[in-house]
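Okay, structure first, notes after.
== chain A ==
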Amino acid sequence: MSSGRIIWNKISINDIDSTFQNEVAYLGHKNGLIGEISAIDNLRMNPNISDLTQLDELISGFDLDSCMQNPVETLSSGQAKKVALICLISSGRSIWIMDEPFANLDDASKDFLALKMDLHLQRHGMIIRTSNQGDLSQLSKLEIILESG
Partner candidate 1 sequence: MNIYFQLFSREIRVAFKRWTDALTGFILFFLIAILFPLISDSNKEFLLTIVGPIMMFSAFFASMLSMQNMFKPDFQNGTIEQLMLSKGSFVSLILTKTIAYWLFTSLPLILISGLTASIYFVSASGILIIQLTLLLSTLTMVHINAFTAAITLGIRYPGALMTLIITPITLPILIFGSKTIENSILGADISGPLYFLTGMMMLSFFLGPWITASALKISMD
Partner candidate 2 sequence: MSIFDMGDYNFYVWSSVFVSMLALFLSYFDAKKKHKDATSTIRNMNKPK
């Protein structure tokens, strides 16, 4: 039975006036991008994104410059994931909830992502992420190992 409550700055999250919902940036299995329109449009018109200042730096970091114009459908799943990660990072939210962020990313992007997460933690943000490869780097303060079965 699900019980217990989550409190976010003294207000339980399913209260009406809880601001938890606006603090969360979420990346699940579905990457939350519209396939038909181009990646850059997805980023520019995404209602969750508040600051586009570091957009170019993120794009070059994930070396996506070539494929920003063509629709997200045509991108490979790794590239689409990177675009979704850019959405998440530039949403300026303090809590990041990510599901296997390092899956199907090449090494360069993994380091870049780890750098960004580090930066986020230093600005005392919070990251809740799952990962099955057990590559819990030194970043993680609290690990919950879920044994299956």
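Per the selection procedure, all candidates are chains of the complex that A comes from, given by their letters.
In this text, a residue touches a chain if its C-beta (ideal position, glycine included) is under 8 Å from a C-beta of that chain, and two chains touch if they have at least 3 such contacts; residues count from 1.
Computed from a predicted model, the values in this text were never measured in an experiment.
A.B. asks: Using the definition of touch given at the top, pick which of 1 or 2 touches chain A in this complex.
C.D. replies: Only one candidate touches chain A in this complex, namely 1.
A.B. asks: Give every residue of chain A touching candidate 1 within the complex, in rising order.
C.D. replies: Chain A reaches candidate 1 through residues 21-22, 24-26, 28-37, 41, 45-48, 50, 71, 87.
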